[in-house]
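All protein chains but one are shown at their positions in the complex.
Then we have chain A:
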Amino acid sequence: MISSAVLRGIGSLARTRTAFTAPLAVRCYSHAKVETDEEFDSRWVTYFSKPDLDTWELRKGMNTLIGYDLVPEPKILDSALRACRRLNDLASAIRILEAVKDKSGPHKEIYPYVIQELRPTLQELGISTPEELGIHKV
């Protein structure tokens, strides 16, 4: 006749043992919410759309964005180019286009696509691409 206390003890021991032998499918990932691509894009579009964005914020935003392991979406770049326009900075606008081309690396089809998407904005604001100015090669 085993006492109830001992039975309770065995029961809890059995419980802990099942926790140790949990199936591999249950991994210990962080519980933080993963940002979707759309959220990322809209966050950056909002950043550059700030009406009173100053030059430091533009530079910081752009340098950070280029630091990420991705090529920014045309809509983010559109927002950034308009920010350059508000700050009367044509050189930075051209520099941003150069940076996008550089960021695409071996994927040569990305840059023409981005320029194609940005063409209306480039025409509206009067921004020339690096190719039009001849600085795309030495």
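Following the convention adopted for this analysis, contacts are C-beta pairs under 8 Å (C-beta built on N, C-alpha and C of every residue); 3 or more make two chains touch, one makes a residue touch a chain; residues count from 1.
The definition used in the following text is that contacts and distances are computed from a predicted model.
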Among "Fibronectin type III and SPRY domain-containing protein 2", "Myb-like domain-containing protein", "Putative exosome complex component RRP41" or "Cytochrome c oxidase subunit 4", go ahead and choose the protein name stored in UniProt for the chain not displayed.
"Cytochrome c oxidase subunit 4"
From the listed residues A:39, A:54 or A:102, report the one that touches the chain absent from this view.
A:102
Those residues of chain A that touch the unshown chain are 58-59, 62-63, 66-67, 85, 88-92, 94-96, 98-99, 101-102, 125-128, 130, 132-138
